[in-house]
Every structure is written in C-alpha cells, then in structure tokens.
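Okay, structure first, notes after.
For this depiction, one protein chain was excluded, whereas all remaining protein chains were kept in their positions.
After this line comes chain A, so read on.
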Amino acid sequence: MELKQESLAGTLESSDLFIRISPSDEPLEVVINSEVGHQFGDQIRAAVVETLEMLKVTKGIVIVEDKGALDCTIRARVHAAAMRAAGVTEVDWEALS
C-alpha cells in the first residue's frame, strides 16, 4: 500500500489512540508514545507493525499517541489511518485474514 498523503485516525481519549501517518521515501519509522508503554510497549508496537506489514506499508512515518487502547482498537486505527493515507476506500479483507 503506497502512502500518498498525511492521515489521522483515532482520538487522544482514554482507551483510544491517536495515529498520524505521513508518506516518506525512507523505510518505515514507527514512533510510539504510550501511557502504558513501560508495561505493554512491545505488544503495542507489535500490533502496529503487524498491521502495517499486512497492508504492505513499507515506507512512511507513523506516530502513535496511545492512551491505553486494546489491541483490536490499535489494529483498527492503524488500518484506518493507512487506508486514508493511501487514499483507499475499499477494504481488502483478504489481506487481513
């Protein structure tokens, strides 16, 4: 999935996360700031990176402000932000299975 524009998804509210994706020519850079990072940092990063891998996003800058979101929320937000950044509106469900 090729990123074409800046995109946002989510909110800064509790149990959610705010994600910002920007196109870039550099390899994927994922920056995560989480209120529960010391405890769940690796798990949050894994959820973000796996979702991006499934969507074949290999370049770009991803900034996540996490407010204690569950994994399913993280995946949904990352997915939404990546689609918006790529200008894609149809979900490719097979890529997610």
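Keep this in mind: a contact is a pair of C-beta atoms (placed from the backbone, for glycine too) under 8 Å apart; a residue touches a chain by one contact, two chains touch by 3 or more; residues count from 1.
One rule holds for everything that comes next: contacts and distances are computed from a predicted model.
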Review point. Absent chain per UniProt: "[Citrate [pro-3S]-lyase] ligase", "LrgA family protein", "Putative alpha-E superfamily protein" or "ABC transporter permease"?
Key: "[Citrate [pro-3S]-lyase] ligase"
Review point. Which residue among A:Glu6, A:Glu50 or A:Asp71 touches the omitted chain?
Key: A:Glu6
**Study point:** Residue of A:Val31, A:Ala46, A:Leu70 or A:Ala95 touching the missing chain in the full complex
**Key:** A:Val31
Revision key, fill the gap. Missing-chain contacts on chain A, rising order, are 6, 8, 11-14, 18, 20, 22, 29, 31, 33, 61, 63, 65, 67, 80
